[in-house]
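Please read the structure below before turning to the comments.
One protein chain is absent from this view; the other protein chains keep their places.
Now for chain A:
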Amino acid sequence: MDYEVCRKVWESQVPVQFTLHSNSALGDPLPFYTMLPRYSFLALAVPRVLAYFNRREDGEKIVIDQIWLEASGSPAKMYAPVGVLYDLQNLERDQILEITVKTSSPPPGFVPIDRNAMEAIFMQSIKEADYLKTKAATTNNMQKEEYAQLWRSVTNNNFDEYWTIIQKLMEEKDGKEFDHIPLRVCMKNKPFKQILISSKDKSGSLITIGDAIAQVLEDSAVADPSDFRITSHGIDVPPHTPLIFAAKNMAYPDNFVHIVVVPKL
């Protein structure tokens, strides 16, 4: 693992604006502006956002169970990394990610989630990623306190704490290379795609991000892959990047590499 790369990825943040649409007779409060780490989740930011909206003493109190979130006309996934949501909008550099907080009836299947539900989703991802990498050899030997430490590092934005635990999760067990690479490919208004893919092909050469994306796009019947940008953490990922490098250095804290595929501007 490369300390500098991991630290840069960790420290990257995006500007987010939350606007309340509550149809309140008193009108809605001014938007809430914040910088969010790319690795974080809207589910973790929402309590702070609602506390801001609920400051007016005469106003109605808005609780998490009655809201849903929207980003440019589509439901925003509260459980997806903020960086993924941001990149899916295909914005110009440093543009604000606009999230509307709505109290109208939600679109089918929208579930507002609290911190505990978010933690469960995060932990299931960690376990799945480790199953892909080491058949769960690492997570099976992790103490309860280490899981807690990892989650705490995410909720408290503590890189040092994260760094101690993430090194363990990215370690190849007994010199054995990762079986598979935890990779999720995200496209707008679609479920994320995941395929079972190794770091090397049969002849032993390294499989690249470009190879992996081509395979995923083929499955999704995308007409011409060259019309799309392959991005992660806000940058265009060189297609020749080996998957194993991405897995170790560009993974989000849930241990998955999240690649966002968007139309070229």
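Going forward, a residue touches a chain if its C-beta (ideal position, glycine included) is under 8 Å from a C-beta of that chain, and two chains touch if they have at least 3 such contacts; residues count from 1.
One rule holds in what follows: contacts and distances are computed from a predicted model.
The unshown chain of the complex is recorded in UniProt as "Ubiquitin-like-conjugating enzyme ATG10", chosen from "Anaphase-promoting complex subunit 2", "Nuclear pore complex protein Nup85", "Mitotic spindle assembly checkpoint protein MAD2A" or "Ubiquitin-like-conjugating enzyme ATG10". Contact with the omitted chain, checked across A:V46, A:L88 or A:I113, is made by A:I113. Chain A meets the missing chain through residues 65, 75, 77, 79, 105-106, 108-111, 113, 116-117, 119-121, 123-124, 127-128, 131-132, 136, 180, 189-192, 194-196.
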